[in-house]
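Single-structure report; data block below.
A single protein chain has been omitted; all remaining protein chains appear in their positions.
And now, subunit A:
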Amino acid sequence: MLRFTIRRLISGVILLFVISTLAYLLLYLGAGNVGRRILGPQASDATVALKNQQLGLDQPIVERYLSWLGGAARGDFGSSWFTQQPVVEAITSRLAVTISLVIGATLVSAVIAIALGVWAARRRGWADRLVQVIAVLGFAIPGFLLAVALVNVFALKLHWFRPTGYVPLSTSFGGWATTVALPIIALSIGAVAAIAQQVRGSVIDGMRQDWVRTLRSRGLSENRVVLKHVLRNAGGPALAVLAVQFVGLLGGAVIVEQVFAIPGLGQVSVTATAQGDVPLVMGLVVAVGAIVVIVNLVIDLMQGFLNPKARVS
């Protein structure tokens, strides 16, 4: 298991290196006149030239890349070109906000999806069709549209929640709950649809297996058979979907954080990308890449926990 983990971590580092190199080249090749972009139309050519020089943009790209890589290896990703905030600080101060949203959405969607999937698989008939319809709707409705609708109804009309902003849990639990509830709902819908479908299919397959008939013949209650045995068997594929959804939720947070003005990674990603804030975008690429690598590793380890056949000796 240890060797497996180390091997996966090494491949993760290689993956991050390749992704960051490609991202660096793509960003700089399309960067244009960075100094002008930062300073805008008012700045004189002399000021723009000075800015480019200060940013080291008068150096060859290979030299700049090696300098960035050396800094990144030491954990120094430079500073944002547009707010001057150190990139590491910009990311770490927002990472917790986004991760809390994504974990919240993952938990909510996992619980609801498992309940719906099991219910549909056991009841079949109209319940099954209803869950299928819910799943299709969940897939079809874009997260940002749902976010706008939720804000209009629950924040602006009913005043149950705050329309924008974020209150840290350390400041107030109630404030935190009212600021994350709608974003989590908006983020969860798509994931619920995907995971519920997967759970439903896996449970139906599982319930047709011979070993399930054996369990029933031994007198085990249906609830025990489904919840303890069939569901555990169905957990593997569902976890795989959950892993994909977790990464997808990071992407979904980009739009949802914009709509709710939540100071997370999604919001800063949109702003930094639109501005062409290369140091910050590079930091985000590495940070999100690292999260994806870690999540996939954790899911692999959990797969092993749920299914002995999947364990790596």
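In this section, a residue touches a chain if its C-beta (ideal position, glycine included) is under 8 Å from a C-beta of that chain, and two chains touch if they have at least 3 such contacts; residues count from 1.
One rule holds in what follows: contacts and distances are computed from a predicted model.
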Omitted chain, identified by the protein name its UniProt record gives, among "acetyl-CoA carboxytransferase", "Solute-binding protein family 5 domain-containing protein", "Glutamyl-tRNA(Gln) amidotransferase subunit A" or "Cytochrome bc1 complex cytochrome c subunit": "Solute-binding protein family 5 domain-containing protein"
Contact residue for the chain not shown (choose from A:5, A:21, A:54 or A:67): A:54
Selected from A:26, A:96 or A:153 as touching the chain missing from the view: A:96
Option from A:113, A:151 or A:226 whose C-beta touches the chain left out: A:151
Of A:163, A:237 or A:251, the residue in touch with the unshown chain: A:163
Contacts of subunit A with the absent chain, listed as residue ranges: 32-33, 36-47, 50-51, 54, 79-80, 82-85, 89-90, 93-97, 99-100, 103-104, 106-107, 148, 151, 155-156, 162-171, 175-176, 179-180, 227-228, 232, 258-261, 263-264, 267-268, 270-271, 274, 276, 302, 305
